[in-house]
Each structure stands twice: as structure tokens, then as C-alpha cells.
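Yeah, one chain of the complex is gone here, protein chain that is, but the others are all in their spots.
Our next item is subunit A:
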Amino acid sequence: MDFDDDMILDQGPAVTITEAGDNFVNFALQKVDLSFANSLRRVIMAEIPIMAIDLVEIEVNSSVLPDEFLCHRLGLIPLVSKNCTEDVEYTRECDCDQYCSRCSVTLSLHAKCTSNEIMKVYAADLLVDHDRANPWVGTPVITDAEGKGTVICKLRNGQELRMKCIAKKGIGKEHAKWAPVAAVGFEYDPHNKLKHTDLWFEKSIAEEWPASKHAEWEEPAQEGERFDPDAEPDKYYFEVEGVGNLAPDQIIHEGIKVLQTKLATILNALGETKEDAGERFLPDDDVDMGGRNDFDNGYTTPGYNGPSYGNHGRATPYGATPYGQSGY
């Protein structure tokens, strides 16, 4: 651990938030290299654990939508996932047989149309079981003025839906429904001084390419300025656009945490063969190692080998594979 190796560290990353709202945050990240900024972006998009409906037991579905279609729609409904990294277990790592209140949230849906008018079934109609890891996890995110949420399905007179949905924790790498963000904007070097991109033009770049909204943050190249081939980018503009599962600042914090956990896992793995075992490499206490080191216990396919859920059970289209109902 000699610090003299890393003069770079003295500066450390710096953040300037330019805009923030309930579901988005725009900021500039400075004093880091491109790969660091890009890793943060990648981890935010694909590796922050959140909740999403993963398993649906359909009892009655007489609507016009096929079961799979409905399951897919249900899977995409954003669910409140605050603190789910700590509070909720991964089903594959949980001690229970199939799923339990520590590793899942049960939402039930029962709707029947009894009038001649077309009835809409909304996300707000999902009834959340109170037996869950913490008092908010798994509740559908509802942001519209009427408080109804997304439309799941429309029903005609006599049509009925009755199903039980199991929401589980997962990451965006497995399925996009577990992504906490809709998009992460990422830009650097708005004047293309580094020439990382080659802008096509007919007469002049300045006339034909509109300036980026971040252009005013940086000085354009001066007339006759020499190109510096050793220059490196130093300022990155992020536009993190959340889906509602996590507040934007939590998304960033979780992203950082996931990256730290990754690095700590490497340190632990490297430490194993040496006399100085794992602990000293663990980052600060607030980093949850979340059982990720238990990989040595050797589960085959991740514990999903339980029996399938009766004839009416359906997993969401992706989920179908690991549950042995490989109809795809």
C-alpha cells in the first residue's frame, strides 16, 4: 500500500451537479480518466440491483393478451427498490426453497370487468403483500397525477385477470427490466479538441454541427492552436435518467458501491493464496459484500432448480429459461 505510487490520487474525483430533479440528475465528473468515468456509466446501466416482477402464477387470464405478453408487461413495471441492495436477498442465495419474504415480494392482481365499458387495469391495482423485507420495497412506482400508474391490460365485459406476481432482485445485465435507469447520457470534449471523433462536413464543421449543450462549459480551440496528441479528457458530462425505482442520488451511490464491491472481490480472490487473508482488502464498512464471496459454495444453475409452479405458472419470457420451462 504505498501511496507514492499514486500521485494521481491526490486530486481525486470531483463532481459538479448542474441539474437535479426527482428522476434525473445531470452532473460533470472531473479529475478522473475516461475508463473510470465509463466504468461508472456501465455499472449504473447494468449492475445495480433492483426489484422487478420475475415470476407470475396466472390463475385466470381471459383477456385478449396472451399470458407471456402480460408477464412481460408486468416485469417492466418499475417497483420501489430503495435499500433493496441491503435488505433483500438474491433468491438464488436465499436459504428458502423457492422464494420467501426475504428474497421476494408478492404482488397479487385480481381484476374483472363487469360493465359494458372497457376497463383498464393499472399498476396501482397490484396488491402488495405486506410480508416483505422493508415497508416500501416492491411497491409499484406511480408518478402520474391520478395515481394509477402504467396500464397493464384492458378488459371487456366478462373478462378477468387473476394472478400472483413474484418480484425478485436482479441486475440489468440479466434483463433490462432490472435496469434502474432509462438512459445515461455521457459526453466529453464537446468541442472535439481531442479528435476522438471525426466529424463529417461539407464546408465547415462549425456551421454544420450544432454545438452541444455542454459546449459553453469548455473553451473551444483557439485559432491556430496546435493539436496536442497527448491530451486526455478530464471532464465528463453525465445525464442520469432514472426510472423511479431509486432516487437519482441513490443510483450513483449504488453504482459506486457495486464498483467497489467488484474491486474488493478481486482483492479477496488475490488475497486468498497469500497469508494476508481477505479482510484488510475490504473497503469501508458501508460497502456491503452482499454474499458475493459465497461463490465458492458452488451452486450449479443459481438455485432455480426448484419445481416449476404448477400448470398455470409462467415466468416472464426471459425468466422462462432458468426455471426449466424452456418453451422458447
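The working rule: contacts are C-beta pairs under 8 Å (C-beta built on N, C-alpha and C of every residue); 3 or more make two chains touch, one makes a residue touch a chain; residues count from 1.
In this section, contacts and distances are computed from a predicted model.
Student: So one subunit is absent here. Using its UniProt record, which name fits best from "ER membrane protein complex subunit 10", "DNA-directed RNA polymerase", "Trafficking protein particle complex subunit" or "Elongin-C"?
Tutor: The correct option from "ER membrane protein complex subunit 10", "DNA-directed RNA polymerase", "Trafficking protein particle complex subunit" or "Elongin-C" is "DNA-directed RNA polymerase", the UniProt name of the unshown chain.
Student: Taking the full complex into account, find the residue in A:N38, A:N83 or A:N192 that is in contact with the omitted chain.
Tutor: For the chain that is not drawn, the touching residue is A:N38.
Student: Determine which one of A:A183, A:I205 or A:L263 touches the chain that has been left out.
Tutor: A:L263
Student: Pick out the residues on subunit A that sit against the missing chain.
Tutor: Where subunit A meets the chain not shown: residues 1-2, 5-6, 8-9, 12-17, 19-22, 25, 27, 29, 32-36, 38-39, 42-43, 46-47, 92, 171, 173-175, 249, 252-253, 256-257, 259-260, 262-271, 281, 283-284, 295, 298-302, 318, 321-322, 328.
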